[in-house]
Structure formats: structure tokens, C-alpha cells
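Notes to accompany the following structure.
Just one protein chain is left out here, and the rest sit where they should.
And then chain A:
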Amino acid sequence: MGIAWRRARLLERRSQTATARTLVLTAPDWPGHLPGQHVDVRLTADDGYQAVRSYSLAAPADGDRIELGVQAVDGGEVSPYLTDGLPVGAEVEVRGPLGNWFVWRAEQTEPALLVAGGSGVVPLTAMVRAHRAARSRGPLHLLYSVRSPEDVWYRDHLADGDPLLDVRIMYTRQAPPGSVRPPGRITTADLDEATARLKPASPVYVCGPTGFVEAVDNLLIDRGRDPVTIRTERFG
């Protein structure tokens, strides 16, 4: 028996940025998932035509409730429908959970580093939220690279006083007034501060556009990080 398609009803849609949305769905008999996993979403037109795309889960397992992070792609076939077209209360089909590699488990107690570029923050936010819910002993450090303050997703989940969670947002084009760090791409200095708290075998999770992931991986490896400790998820 393969992984079945199941119905999922849109409960709520929340704006994260001008073009990004959180979709909260209920999927009866959802089997649960691990932070970092994704699902396939299938849309069906009136004539029976179907289209499928993958979206990361933004929240840890919570019964039948799942949260997807969707960035509208200009001219995209599926994402603009999900961000702005699908009515609340209507159904799509989902299949999952998928991806058994780019995952964080609550049993992990060593420090971990998460590095997000843009919408790559979605699966890493599921890890942050699971870490908080599990009161995990290992500290978690999130470095999050975005263009400008308007592009930050999940402000409410990423900013609170958890002493075991350190979130640093790095702005590439425009930083908020009073920022010490000048706007720019992620640098060795940004990573050195974060990796100083890791052990040699601590996991690093890097998620974002291909160019971002390649750049971060190269900086880490140039500074002596063992490539086998780095797990990646690349978008396009």
C-alpha cells in the first residue's frame, strides 16, 4: 500500500508577507509527521485535470491539523491559487508526510544550527516550534536571511524569550533602523558566531534557494565544518 491521497479542508489562511501565506488545513486521520517534512498538494479542475506541487509543513504534528507555508510564484500554476484562490472551507487533496532526511527529532539534545534563506524558513520553523514544545535541552540557533523587514515570515513564532532559542535575522537589501549589521548576504562572520556553539558532530540544516544553500555550505566547509553534518533542502 502506497501513501494515500486524503482530503484536507482549508480552515484558515494567514498572511505572512505580501505574497506568502500560512494555510491551516484539517486532514482527517492524518498520521502525524516530523518537523522538516513536506506534503504533496493536489488540485483538481472541473474537467478532471490535476496538478500537484510539494509544500513544507510549518508546524509540528498536531492531530489532524497541518500548516503549510506557501509563497506565491509569479505566473505559477498552483501557488497563486493556494495563496489567494482556494476558499476557506473548501478541500484539496494531500499526500504525505514525505521526506525522511531533512528532519529534526525531539530526542535530539545536541545543539543544532538552522540556516534559512527566504521561504526556506518554512520547514525550519516547524523545527523551532517542535523544539519549543518538547522543551528540548539542546540549544537551537536560527540564522534567517531575508531581503527586508517586510519579507520576514513567522515573526510571532520566532520571537519570544526562549533562552534555548537564538534567532538572528540577516537582511540582504534593507535592514530596520538601528540595525548594527549592515544589509548584505550571509558572511563567514555571521556563521562563525553561530557555529562556535556547535559540537563537531552537531547537525546543521540549510534550506533556501539553490544559490543560497550552495553559498552557505561553501562558507561552512571552508571554515572546517564536516560536510556529513550538513543537511540541505533546495528550492529551485
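Just so we're on the same page, a contact is a pair of C-beta atoms (placed from the backbone, for glycine too) under 8 Å apart; a residue touches a chain by one contact, two chains touch by 3 or more; residues count from 1.
One rule holds for everything that comes next: contacts and distances are computed from a predicted model.
A chain of the complex is left out here; the name its UniProt entry carries, from "siroheme decarboxylase", "ABC-2 family transporter protein", "Sulfite oxidase-like oxidoreductase" or "Acetolactate synthase small subunit", is "Sulfite oxidase-like oxidoreductase".
Residue A:92 is the one among A:92, A:122, A:140 or A:207 that touches the chain missing from this view. With the whole complex as reference, residues 1-3, 7, 40, 42-46, 48-54, 77, 81, 85-87, 90-93, 98-102, 210, 214, 217-218, 220-221, 227-228, 230-232, 234-236 of chain A touch the missing chain.
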